[in-house]
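Every protein chain but one is kept in place in this view of the complex.
By letter and in written order, the chains are A, B and C; residue numbering begins at 1 in each of them.
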Amino acid sequence: MEKKLIYMDNAATTKVKPEVVEAMMPYFTELFYNPSSTYGVAGEIAQEVDKARETIADFLNCEAREVFFTGGGSESDNWAIKGIADARKDKGNHIITSKIEHHAVTHACQFLEKNGYEVTYLDVDEYGMVDPKAVESAIKSNTILITIMFANNEIGTIEPVKEIGRIAHEHGVLFHTDAVQAFGHVAIDVKEMNIDMLSASAHKINGPKGVGLMYINKSIRISNLIHGGGQERGKRAGTTNAAGIIGFGKAVEIAASTLEERREHEMRLRNHMVSRVMEEIPYTKYNGHKTERLSNNASFCFRFIEGESLLLMLDMAGICGSSGSACNSGSLDPSHVLLAIGCPHEIAHGSLRLTISEETTLEDVDYTVDKLKGIVERLRSMSPLYEDFIKKGGND
Amino acid sequence: MEKKLIYMDNAATTKVKPEVVEAMMPYFTELFYNPSSTYGVAGEIAQEVDKARETIADFLNCEAREVFFTGGGSESDNWAIKGIADARKDKGNHIITSKIEHHAVTHACQFLEKNGYEVTYLDVDEYGMVDPKAVESAIKSNTILITIMFANNEIGTIEPVKEIGRIAHEHGVLFHTDAVQAFGHVAIDVKEMNIDMLSASAHKINGPKGVGLMYINKSIRISNLIHGGGQERGKRAGTTNAAGIIGFGKAVEIAASTLEERREHEMRLRNHMVSRVMEEIPYTKYNGHKTERLSNNASFCFRFIEGESLLLMLDMAGICGSSGSACNSGSLDPSHVLLAIGCPHEIAHGSLRLTISEETTLEDVDYTVDKLKGIVERLRSMSPLYEDFIKKGGND
Amino acid sequence: MSQATEYSKKVMDHFSNPRNVGEIEDASGVGTVGNAKCGDIMRMYLDIDENQVIREAKFKTFGCGAAVATSSMATELVKGKTVREALEVTNKAVMEALDGLPPVKVHCSLLAEEAIHAALWDYATKNGISIEGLKPPVDDIDETEEFYEMQGE
Partner (left out) sequence: MSQATEYSKKVMDHFSNPRNVGEIEDASGVGTVGNAKCGDIMRMYLDIDENQVIREAKFKTFGCGAAVATSSMATELVKGKTVREALEVTNKAVMEALDGLPPVKVHCSLLAEEAIHAALWDYATKNGISIEGLKPPVDDIDETEEFYEMQGE
């Protein structure tokens, strides 16, 4: 592993910042105590945990007691959906979501469908946008929850969350948003944006893996996903992961103070990358919305080639990217997100997601595009689909 | 925090060993990659995660693919109970457990009771022992799961797990055991002990908080608690907490190699402590089983005094102990475990759990007993219950 | 949550150095409130002079840190007061004097108020006096307690 790697997969996970590691360290060893214990040292740790909670509450514009720590984004999503489904089962059994949610949301919904719930999976347009009007039309008298992601993990599209939340509230329905990709990258004000519940994950913003959170508006009653001890105000059992939470707090503190500059840097490089790719590599589709998208995300489909081969060759060139979402690598199905925005199967197979960070340089981007160009060419020269296409005169 | 603390609360949580911290470190920074990603460096991390899985599988005498990592012991318990309840709902709706389980088990069971399941909470004897015969009598045609803890967290009693497992299998019922307290402290062979599913947690054996596991026999179908990505063979979604899991693996590796010597050291000191307390402090009850108990656990009830006051005074003397289970501190109810073994309420209120470790010294123990003696005396001198008792001539 | 850090300095001071622990022989009034089942019992002894001034107050308490501290503070607050003034030593007054209590511990201050009242009632009964506004102590305060526990989340 001597050669330098260019990491373009920040949507999959991010490097823990040294300041975050430093903040966590004491809580493994000297201050390893259980924050729920009676003794004073334990209480001091509990106070640090609550400081992290406050930092995050400030960032989201909510109260500290509305922030609940979990074991990750997937747990938060499952909790939101199953917890509301259970708590409101007397009120209704209908949930509205979209076709481009993360599997943590869609599979939780599918599980509920097997247990007597009804789920509407809304279509999106070619940019991956959910239409708030479609949300409104889908609401029925038995609708108990609307869950629409804040920003998509594959194509980066940012959804009209505020408008969807407004509609939800107009109809007295709860609104949850999976903000795992957006949190720490986009300014989020849960009050202003009409968000009742929000999922986030530390490892997507330079915090540790295995720590997530859910914001739950204080007026909401939700059943536990994990029952047991009285931690997290009785709403999420399990010995408090003090080190992880304190690391999460530090990561948010840093993210909050660098939000704008990161966005600008990423936008500039991302846009440069996209322009070059679209100009220099023919038969390429740029996925997602042009403007309403995460600043660090670029998503392409290269016709006639297949994603895994592309990734392997990029890897050999020292470039880390992803095809579809990382959780699904190794699966043989093309991304449900790309299919939902209207990519035909064989084009969806040739997808590449490159997600940069504040550490990415112009050189990294140019090196990546240069390599990518050659790799796409090489794979196309091996592709029977490309052969047919050229023989047919380059027209479909 | 200058003064030296004597830590006697190892059942609440343990200090992460320096070797474990060291093993985890690289996976926060240089090797922060998502183990599910395609590129080579990510694959190397996935291999380290699988090494941890193998270490643990060897320790439990199962296959690596039967070990699933979770976000902690509570999650594992909830998963076992709710996952089997869902997967076997067509087969039956009856679960058997005991009255002295951890809240992660009892509250998960209570949740199921609200959702159409039926739960039998078995009594225990005065030592906290579940009677295998009672388990057998409780089995009905609709019984789908027996969940009995391996060792109790408050009083340390080790349950007749092997015999209960045998009975479960004889009747074609699954057997889960919450081994969060026992794992790493007692040798466990899941095959030999007839265990189908087992929960454990890293932070109880010098690993990090927020990481747990479940052993699930490969023949068992269980529904997910956390749906989503394909991690953990599709059974537990969420970006793999590589650092945490690798730390867990290291902790198990160390625990496996020191099991016997730790047990001997702890038994010797614990027995010394118990003898001194029982000889020198009158009106004291020693809770739990005399021999069938965790080597590091001592649990007492001191009559006429209340647990929190006792803990606060011990804390002022630099001694960390617990009253009941740590998760419940701050609650006003006395421990359900002590009530189940027949302690009257007012006696259950005066409980103290001291749980030592391999690092505890004879001096620590003697200092603790000396201080404890004075504190109990002092609190009794302030107690109206003690006043009444003495005025009545020291008889009940 | 850790009690040691949730308690104010004043609470910890009154817990670790409780004032007026003990009994008063032949006290003018003695009151015991709470029950062992709930984990708190307070007993208050008052020595009251002929002008209905509380000369001396002592307590014994079985209970948590807050129970001890509120008992201690309650004895301090009633000492030197007239019986009528002592009636105005409410649970709020005790809490304020201790710089507050964690929500789950508010019921301890209520118990302290009731202990004062119970001791005053005993004094009134023994001496055939009627003190305006003083009600007989409740036998079992479980219900009241539960109410206050709920307040404290």
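One rule holds for everything that comes next: a residue touches a chain if its C-beta (ideal position, glycine included) is under 8 Å from a C-beta of that chain, and two chains touch if they have at least 3 such contacts.
If you're wondering where the values come from, they're calculated on a predicted model, not measured in any experiment.
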item	value
Chains on display which the left-out chain touches in the complete complex	A, B
Touching residue (missing chain; options B:10, B:38, B:157 or B:223)	B:38
Hidden-chain contact residue, picked from the options A:19, A:58, A:163 or A:308	A:308
Interface with the unshown chain - residue positions in chain A	304-309, 311-313, 315-316, 329-332, 334, 345-346, 349, 381-387
On chain B, residues whose C-beta touches the chain left out of the figure	35-40, 42-44, 46-47, 233
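Note that in this section only the chains that are shown with their structure count from here on.
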item	value
Most remote chain, CA-based centroid, reference being chain C	A
Chain B and chain C: spacing of chain centres that average the CA atoms, whole Å	39
Interchain centroid distance [CA atoms averaged], chain A/chain C, Å	55
Chain C, residues touching no fewer than two other chains	1-4, 6
Sequence positions of chain B contacting 2 or more other chains	308, 311-312, 315, 329-331
